[in-house]
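Here the complex is missing one protein chain, while the rest keep their positions.
Our next item is chain A:
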Amino acid sequence: MAKFEEYKDIYVFVEQENGNIAEVGYELISEARKLVATIPAMGYKVVGVLLGNGIKDKAQEVIAHGADKVIVVDDELLKDYSTQFYADALTQLINKYKPDSFLTGATPLGRDLAPRVAARINAGLTADATKIEVDQEEAANGVALLDVTRPTFGGNLFGTIVCKNTRPQMATIRPKVFELAPVDESRTGEVEEFKPTWTTTEPEVFVEKVIEKVKGDVDITKADILVGAGRGAEGCLDLVQQVADELGGVVCCSRAVVEDGYMDKDRQVGQTGKTVRPSLYLACGISGAVQHCAGMDKSDMIISINRDPQAEIFSISNMGFVGDVNKVLPLLVESIKAAKSE
């Protein structure tokens, strides 16, 4: 296999908006730290890449989250995200620094930017990864080949993808897939500025107006306890809410419940909804379609109630209960109350 002597280190795109850094960047830095630790002989660094305007002072925060080095591109043209200027800057940065691998969050921004950059430099890009490992056999030969695993066919089939003949090895990764490592404010690292050369400063796309979406009152991705309602619980959503209230948790749902008009899209868990990773996911009347499970199967504990003993949800649950939610949930509210006062 080809060796890419010039290409080194794992780079992470640190997404920010108005100076607020998206957590996924730190999740990727945390994971990149674990990856470089599996190949100590190669002496790889974790490098954060920060694009924006007036964001230099954020570099230390990136280091505290685990980066050895941060490359900052601070430019007026990068104030707000645009495919054009971000792709121009990032391509130049990659051509100059030659990362061995380059990770980006699979956010709306990341999925707009990374493919564009990958095409420009003809690098392989693996989408929506859920697991990354360094191939240890190759590492013994001095090649840090990444085995990147991702779901396809709506979560029915997993593929492990490799990029053997091109560099950098690029991948996008969904938020919440990797765990955040603890912050270490005392960490030190190098900060370097990179100045791109603009072939044009004329924007191709004009943002005329930004409309805030009517925002739901809660962010289900931040909740530590989630009670999920499926179509089977549509007749007792008030009880689902009561259980959530008793547990200090938040209610979320399947796409069926959104389609049937009972809840807003921002409560939907799954492939086309949000990815969640709570301590507890209590699934009520959810069948367990792969598209739903893709968004919650990393929860620490999954308990499900479904009247169908064959329901798919049971196969990914830690505990499953065959039963009618209309009957179980009122009793559960009481049992939780009792357990609290014990």
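By our rule, a residue touches a chain if its C-beta (ideal position, glycine included) is under 8 Å from a C-beta of that chain, and two chains touch if they have at least 3 such contacts; residues count from 1.
Methods note: contacts and distances are computed from a predicted model.
Novice: Pick from "Electron transfer flavoprotein small subunit", "Stage V sporulation protein R", "Sugar ABC transporter permease" or "Iron complex transport system ATP-binding protein" the UniProt protein name of the chain that isn't shown here.
Specialist: Cross-referencing UniProt, the chain left out corresponds to "Electron transfer flavoprotein small subunit".
Novice: Out of A:38, A:95, A:136 or A:318, which residue would touch the omitted chain in the full complex?
Specialist: Here the residue in touch with the unshown chain is A:318.
Novice: List the chain A residues touching the unshown chain?
Specialist: 83-84, 87, 107-108, 111-112, 114-116, 118-120, 122-128, 147, 150-166, 204-213, 215, 225, 247, 272, 279-280, 282, 289, 301, 303, 305, 309, 314-324, 327-328, 331-332, 334-336, 338-342
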